[in-house]
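With one protein chain held back, the other chains of the complex are shown just where they sit.
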Amino acid sequence: MSVLVVRDLHVTYPPDLPAVRGLDLTVAGGEIVGVVGESGSGKSALALAVLGLLPPGARVRGSVRLRGAELLGRSDAELARVRGRDLAMVFQNPLSALTPAHPVGDQIAETIRLHAGATRRAARTRAVELLDLVGIPDAPRSARAYPHEFSGGMRQRVMIAMAVANDPVAIVADEPTTALDVTVQAQILGLLRAARDATGAAIVLITHDLGVVAEVADRVVVLYAGREAESGPVRDVYRRPRMPYTIGLLGSLPRLDGARRPAPIPGAPPPAGGPPAPCAFRPRCPVGGPACDVAPPEPVLVGVGHRVACADPAATLDPSRVFPPAPAAPPRPPGDRRPPVLRVTGLVRHFPPRRTRPRGRPVRAVDGVTLEVRAGETLGLVGESGCGKTTVLMEILRLDRPQHGRITVLGRDTATLTASHRRALRRDLQVVFQDPLSSLDPRMRVRAILAQPLRTHRVARAAVPGRVAELLDLVGLEPALADRYPGALSSGQRQRVAIARALALEPRLVLLDEPVASLDVSVQAQIMDLLQDLQARLGLAYVFVSHDLAVVRRMADRVAVMYNGRIVEQGAVGAVYGSPAHPYTRALLDAVPVPDPSARDRADGRQRTLRGDPPDPSAPVAGCRFRPRCPAFPALDAATRRRCEREEPPALPVVPGTDQDAACHRVPR
Amino acid sequence: MTRRLPGNRRTTAGAVLLTALFLAAFLGPLVAPWDGERIDYAAFRAPPSAAHWLGTTQSGRDVLALTLQGMRTSLLVGLLVAVLSTGFAAAVGMTAGVLGGWADRLLMFGADLLLVLPSFLAVAALAPSLGGGPGLVPLIAAFLWMITARMVRAMTLSLNRRDYVRAARYLGVGPVRVVVRHILPHLASLLIVDAALNVSLAILTESGLAYLGFGAQPPDVSLGTLIADARAAAPVYPWLFAAAAGPLVLIVLAVNLLGDGLRDALDPAIARCS
């Protein structure tokens, strides 16, 4: 039975920006419907409109019915009786979504008292039960703790406890796992599924991540520019996508198995409130015809419950004809004969404890890291937040004597550099940051941004304009963009500018700090293609830092997995992904949601989720750092267990003669 | 973008009012019928008339002329103090933020110290030895920079951690150039707004000092001394009091409107880079 029915929903933000333009959505009880879309697709506006929480000034039209009762146009007081009781919401950012001033138990109890009219005492008891239910350890004590004392994953558990407190008939979850690490994401997705099973609620799961949808959703709705592009049962849509956008989007996704090199969709998703072309995807569509320019395509049925809003569904019968797979990258010569451009040995970086905590311990952000990058090669550095991967990059970039260990860049030991040598070396070592909006000075034009490295390193004044034009061309930007400010560029264009700036001085080693993490899926694929293309043409070596294992699989030749300040496993990408030797690598790979619904059955058979949170780098663990979370540890024999508890495992080759190393006592030598 | 900024109306109102007051103060004497220096022995505490638009004082001086003179003092002191104190605050705040470490701790201790020190009393004690004239400007400025300096420091710290500043540094851009190119431009709006608000604080301080007798000394005239002179007889001779207090209130109101409007107008910029 349909619990939540949205019909012809329109949302317009002031002054006149349409965010949602005629959307239908039906969710049955006990069903999880995934709503996916890139930025500007209107997915968050949809969530807020359903809850009636749009900011003042936004206009809504259409119909939102919960169990047949219309919600749109009702007063705040009437809606307040529905919200939190029949209709609950889980927000994206658990860090700011809980009130910092009240204990979490009270915040959950408040929901119960508001709707169930329970006594203060009964509500509090129930809150503790709920906390226990969502897997918060020591619930009675945790109920009295404040939100800031919890990790992100734990706070999201609290949010879910709050959402299910009154057995709602529908839950809207807006990017509930976006801010979380993969291992924690897997826990939260499991919890959402459990919440659905327990309450029988209809769940709308809004996300940008096709993997998450494949993992938990029953049906999927793909949004594009505020309209439905395609919808249907997850299996059908993923196996036989019919809308060119869906085809391109699924093709853009990097895969863990590294099977094929996807072809990216050209261009960028339109910003919210873009021009209402008949079909918003028309400018990026490779198979569009005259029929697309007539009227907005109405969704048509192409299978059982599978609808697609395309004027010419016949053209998309064979997905490989829409976006043909790109030719495979040419095989590259093995890296071990090329000279190393970067060598890091036993690098240590501890930060002093924060002054606000009197008896704080130093933060051991990087605690003995050894790695090597050869010319023209990409080393992927993966790990969860706080594992120290970015600190490694920053230590290399400082080009200064590290606290311990040694860094050698292009054969020069950074501890012995003079100021002028250091400056000269900066030409060869460059960096691209995660968020291009913050890495480009908003008050400088693109031209000035690209000229800055040239001026700094005294390139002849007359040569600068030519070089700027060259750089723009190199990263695929039109010359006209040189006069824009970063604020007037799309995020993909901005990242191209950041890459061009890094390449201005023809470096030999580029450090990439999550360069595609803040980009939309379709743009991500373009930037990855660009980076690989530039590497092949210019012979660059990359250090590619990322939390996303699929992205690293696609970009890297070799990969190093970091955990709590140390590298636990490294080796050729194929070897590490194919046969991970360290239990952490294995757990990470298992936790990544795969954008293939049929993988779900495969997954259900084994222990996929890693317990607990990413570790606190200021609280060192004796012996193996991963031991407290290690799924293999309890099953080990007593002798090995004792070693895990006492000795920090050294990194040793997994198979003699290969370069796959793992730091685990369990690996047979 | 031509979108109407929220602070625009206030900014305009403040700017227009302030310009009018400036014009009146500096061009007024050309129009006014009575010269400030002369004493009219035929009129003591005379109500407003054609010869004395705002009447005369107890000693027969023309109130309008005195008021205009007082406005000139207030406006000049306000402007100079604001420029001086905001400039100093910017220098201190940026130095502390960029250098960090001991320099930072020392400078901020200095700022905190002056915040705890009863600054008005200190200024009052020191003012007479500086003659109450132009010497007042650096003295008032010396006690007005602390909060601004703290704000500048906080913002410099936040800007310093910004990715584009780090990117510039990793390109090999020198520290001075980083400050000039990437930090100062982003502080500009904060400094402009703050300078505007410091103008009103300076004017209030100056007139307060003068009111208590620590500021301008005769024959110099300030709105503060005029208010002090007119106070006792205010219920009986309201025009004397109104002529002195009115312009003061108007000046401060204009400056506050301007500063507040500027902040609203520039706030998106401030918000974006903080």
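Per-chain residue numbering starts at 1, and chain names A and B are given in the order in which the chains are listed.
Convention: a contact is a pair of C-beta atoms (placed from the backbone, for glycine too) under 8 Å apart; a residue touches a chain by one contact, two chains touch by 3 or more.
In the analysis below, contacts and distances are computed from a predicted model.
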Unshown chain, UniProt name, "Fe-S cluster assembly protein SufD", "Cytochrome bd-I ubiquinol oxidase subunit CydA", "ABC transporter permease subunit" or "ATP synthase epsilon chain"?
"ABC transporter permease subunit"
Residue among A:Pro15, A:Gly68 or A:Pro100 that touches the chain left out of view
A:Pro100
Decide which residue listed in A:Leu17, A:Ala80, A:Val348 or A:Ala375 touches the omitted chain of the complex.
A:Ala80
Among B:Leu30, B:Val116 or B:Val176, the residue in touch with the chain that has been omitted
B:Val116
For a quick check of understanding: of B:Leu159, B:Ile227, B:Ala243 or B:Ala265, which residue touches the chain that isn't displayed?
B:Ile227
Looking at the full complex, which residue from B:Val31, B:Leu106 or B:Ala125 touches the chain that isn't shown here?
B:Ala125
Across the whole complex, list the residues on chain B that are touched by the chain not included here.
109, 112-113, 115-122, 124-126, 128-129, 147, 200, 204, 207-208, 211-214, 227-228, 231, 234-235, 238, 241, 245, 248-250, 252-253, 256-257, 260
Residue by residue, what part of chain A touches the chain that was omitted?
51, 53, 55, 76-77, 80-85, 88-89, 91, 93, 96-102, 110-111, 114-115, 146, 148-149, 159, 162, 354, 356-358, 616
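Methods note: only the chains that are shown with their structure count from here on.
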Which residues of chain B touch chain A in the complex?
162-164, 166-168, 170-173, 177, 181-182, 185-186, 272-273
Touching chain B in the complex, chain A uses residues 397, 423, 426-427, 429-431, 433-435, 438-444, 452-453, 456-457, 498, 501, 505
